[in-house]
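Missing here: one protein chain of the complex. Every other protein chain is in place.
So, subunit A:
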């Protein structure tokens, strides 16, 4: 056979490939290619018609050139011509060229579709397979439209050859993945399920892939596949290794099919039928037993195939999470693999155990392997294996072993690969916080982190330690003492200086009694680091100094001296200079009382999701970082409940329904502790409102102007959620601070932060009802674009802020407010945005949205920034509308009318007759209805010019079915819109939204 095939004769092609291989340089190669391209072009353009062979040869050369990485901009037409050749090889090359080179929006698609259509109806299995492959390879929407009906028919037709069935099943799978809306379920679905019983194992393999994907989307339609899959699996598992002939792979019976069947079963809960369930358990036990048998072959292929099935079986056991014995056996099996000599198996065992650790039945069993895992961390030579070991330690951590695990991770950190250090730092920080009983341990751990891997300690980590120290007064003294000692080291990381500066500035007084850490010594210690630090840290230290002036009047002179020095007052950096000037003035003119009020200790921070956890999630991508305890059920509640600190844990649990699976707990409503307005944050925020000009102003109280400094600054630490949802305007300043209010107030009165800005822009709002992307707002400074996606009751919106100017926006903040009752109906969690937007740059912010119940109002996006020193306030209504939470529902005419009747109560129907605002183009109308979120149902309404749609609104608490009918009257240029849903408020809201669109 190879004799014929190898030299199937395109000599010209072989010569060309040799030429290319002989090219000594890239230039020579390009030259040779250009020569060839010119040659081919002239052949294609020439007067002489080319024969099929030449066409094939040249098309193949073009393909080769393309695969070398060069652009090809001609020859497509010739390739399409080859499709209709009746010589197989020519057809085959034509299809290959098209599969590799034709992109979905090519204008040739129509011609290609024609050729495919001919081949599909040729009844020649070889040609049909080529055509199906081409559809699967290109998989464009046009192809899906053309063949979505045909392919299922081929798949279930009685006389289709097995090989064609296989291609048809996978082709349909591909179409379903690219254009699910075009592949409606139909009577073929039931017959597809029965392919699981097919004689031909190749057909079953292909069909199982298809069924698995379909079952993930429509579990109810494919329920019957469970019993068939179990039966099939059982037959394979119990078969002798020779029974399945060529489907036995290195003595393992049909490993591919077994794995696919096990995957299919993972789409469903454990079977309810006891007999089926028993049979499945038997299968799983047999697979586990086989792992203990001596291998039938020494070949790695044998062990890989066998273990592939075993790992998949374990995945299913973990997925079911219902059979304690199986779970523990699985855990023991993985435990054996942890010490296997095959690196691959150790890697997979670590990975699998991570998921096992989250099951309440097996968590304890996983924990028994802690020593092995720690050993892996120390001895594995492969960084990707060590990474998995870190992941597993993180997953198996609980209160009982937290100290050990954190200690091991810390010691590993000293030698860890740079690529994974940041992640380990985050994990250590999270575990230390979560399982701290004793907060001195927590403080020690974080300081150790900074010492060992200071460069990898992100802002979130050190912000968090400060938040915790501020919130817990039992640890403040210890923290002050520890940072003081840590700062004694001759070289310490800048992050330590930051933490030290902040903590001593707040709590230095707690250790000032000790003569070894007297105020002056503290100050000198901090100041000795000053000159080695970057500008932001110096700015923070200056704030610490002013706090020292309040804490320790005895060092006031020394500090004023420092502030007054030229290196401060005339510092080249405007921020440092400004701070020095302002703090110096403040220390001179303000009375002790006022100083004490302004520089009061920071109030506790509202408890919220750990910003570090959020960061880790962001780093690892959604869905991959479970909060170690989230999945574990309430088993450890009594341990956790013992101390009151674990509010983060408890809160995370309370909000268990995860956000698109990524466990991003929605922002917790802040504890309503009134925040004193007058405390001055130490954080390096530019204190711009406090301009020198302000000092020249008469010090008269001006009503309504709020203390501008503190509001933006005081919330800075709350990185986890820059926007507090139901933020209240800052409380009015205390009387004692009224004088200062004026010192700090800006020249021009600005709207208080958090209060609604002047006008809420909503001109583009209604344009987003039927679409998800576009420009929401634009003025001469800023453009706001949106991209959003919704699934069931969850949504994610990407907001793009484009700076249209050439200068930076400073202090940029964007927060979302759900006013009135909306916050109980809709959760919007805004990730913090960068405070700086460069000129011409674009900033992206992600909003996570959860619909709790049906709603009418829309959330408001408040944006603030400084442009050229002027505070800009923009508020825009965010187009989060109820219809976004639609899931389309396909149904036939009979179904539709039956449901229509069921929703016949007068309050369930809302009808509106209105004049058309736009031209009454039926294609546009269809697109809008689909964009609205419902399925457009064809052939339901007896009058073909009417539109009928159906969908279900998903909210967290309920689902509301909804039927829509739109009747255009072209003569009168009017529409009649009728909506029926099970809830009157929903009907009304949807009607209002939709009737604006036509």
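The definition used in the following text is that a residue touches a chain if its C-beta (ideal position, glycine included) is under 8 Å from a C-beta of that chain, and two chains touch if they have at least 3 such contacts; residues count from 1.
Criterion: contacts and distances are computed from a predicted model.
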One chain of this complex is missing from the view, so tell me which of "E3 ubiquitin ligase complex SCF subunit", "AP complex subunit sigma", "Hemoglobin subunit beta-2-like" or "Polyglutamylase complex subunit TTLL1" is its UniProt name. "AP complex subunit sigma"
I'm checking contacts with the chain that's been left out. Which of A:76, A:232, A:320 or A:346 qualifies? A:346
Among A:11, A:48 or A:901, which one is in touch with the chain left out? A:11
Of the residues A:171, A:410, A:492 or A:576, I need the one that contacts the missing chain. A:171
Looking at the whole complex, which of A:39, A:189, A:805 or A:908 touches the chain that is not displayed? A:39
Considering the entire assembly, which residues of subunit A contact the chain that has been omitted? 1-12, 14-15, 17, 21, 39, 53-54, 60, 63-64, 67, 69, 87-89, 92-93, 96, 100, 103-104, 126, 132-133, 136-140, 163, 166-167, 170-171, 173-174, 177, 201-202, 205-206, 209, 245-247, 249, 254-257, 259, 263, 266, 301, 304-305, 307-308, 311-312, 315, 343-344, 346-348, 381-382, 384-385, 387, 621, 624
